[in-house]
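The structure is given below, and queries will be raised subsequently.
And now, subunit A:
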Amino acid sequence: MNKNTFIILMLASLLALSFTASGEAETVQVVDASGEHIDVPLNPERIVVLPSTPIEMIYALGEGKRVVGRGVGVPPQCPSAKDLPCVASCSVGPNVEAILDLKPDLVLMCTSNGSKPATAVERLHAAGIPVLSLPSSCEPDTLLPQIETLGKILNKSVEANEFADFIEKYLGLIEERTKDLGPDEKPTVYFECKEYKTVNEETPLQHHISLAGGTNIAAEQPVKKPIVSSEWVLETNPDIIIAGAKGESLTEETLSAARDEIVSRPGLKEVKAVKDKKVYIISKKLMKGISEPIGCLYFAKWLHPDLFKDIDPTAIHKEFLQKFFGQELEGSYAYP
Partner candidate 1 sequence: MKLSVKELSFGYGNANALEDISLDVDEGTIVSLVGPNGAGKSTLIKCIDRILKPRKGTVFLDGKQAAMLTSRDLSKMMGYVPQSTHEVFTYTVFDVVLMGRRPHIGWRVSANDVKIVAKTLRFLGIERFASRYFDELSGGEKQKIAMARAIVQEPEILLLDEPTSSLDIRHQLEVMNIVKRLVLQRRISVVMAMHDLNLASRFSDKVVMLKDRGIYTMGNPASVLTPANIENVYGVRSEVRNGHMDRPYVMPIEPI
Partner candidate 2 sequence: MPIHEDDEMMHAEEVYTNASWRKTILTLVLFLIVAALGLFAISIGASSLGMSESIRAIMAVFLPMDDVSHFAEVVVFQLRLPRILLAIITGVSLGVAGAVMQGVLRNPLVSPFTLGLSSGAACGAALAIVLGVGILGTGQYIIMINAFFFSLLTMVVVYAISRIRGASIETLILAGVAMGYLFSAVISLLQYASGNEQLREIVFWLMGGLYAAKIENVMILIPIVVILTMILMRYSWDLNAMGAGEEVASSLGINVKQVRMACLFLSTVLTASVIAFTGVIGFIGLVSPHICRLLIGSDHRYLIPWSGLTGALLLLASDTISRTMISPTEIPVGVVTSFLGVPFFLYLLVRRKRRWWQ
């Protein structure tokens, strides 16, 4: 008994020593999701990133090689991140042991990562691994501060600024052109995630729709992603219908098939949007993460073609991919 206790004590103090040693590395102060200022290591070599959006950001800053582990979601813009070990699951959350195995200098988590992230944070802290909680990437307003934070940590402020500027430019442009629209000038929008499943005002899509100068017909529903009555959609008679399409590599055919399905639905055939041919399909990849601003551009163009005559979302998307990810635009993301 005594011997064992002694060994454990010895090991514990050894561990403690090694952590104090690493604690001496240079740190940088950043703001976490709860608004607290915390110190994290500067220039970490091995980072485990559970949410997918920060992975995209790190890749965009040209530091993708530092990411050594990921969560479930594979960031759409970083195909190579697919091969990284996955150390968390949607339903259970981070796997602390697997994370420790990767010997990270820093773990980036998300407030919405799994059901019990708090326990994981405690355990990682106990193991001496610094953890930074980032705000859920589903909130569009948090994109820019996140980029800034990551720039700081990775010592890539110049690149971070450039990246942030690009995004800010277009988001600002949309806001600038739509902010003075009167209520009458805002078309009504019915957004569909899945057959008759829509979104209310507590979802990020609400931000897209209102930023693009539209009114979400289901904004006031009591459930975040409610299934709504088809006859209500028919009666509300939205000006525009936008539906999300999921899938790894979407082609124009699949998107057009999705559109045909909506247009031919008995409940929607009579709706203004269908009659005016204002039914659009957008890849879900453009509705989350770092590509969200591109999605907003499509929304804006569809809602107010006159105001955004000079804007070609596809071209901007292409530029965005080339400039920050060194990729070509492949497949279809929006239709028509």
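As a selection rule, all candidates are chains of the complex that A comes from, given by their letters.
Odds and ends about this structure:
Methods note: a residue touches a chain if its C-beta (ideal position, glycine included) is under 8 Å from a C-beta of that chain, and two chains touch if they have at least 3 such contacts; residues count from 1.
Since the model is a prediction, treat every value here as computed from it, not as a measurement.
Looking at subunit A and the listed options 1 or 2, the chain it touches in this complex is number 2.
Put simply, subunit A touches candidate 2 in their complex at residues 72-73, 89-92, 194-197, 218, 221-223, 226-235, 243, 245-247, 254, 257-258, 260-261, 266-267, 269-270, 284.
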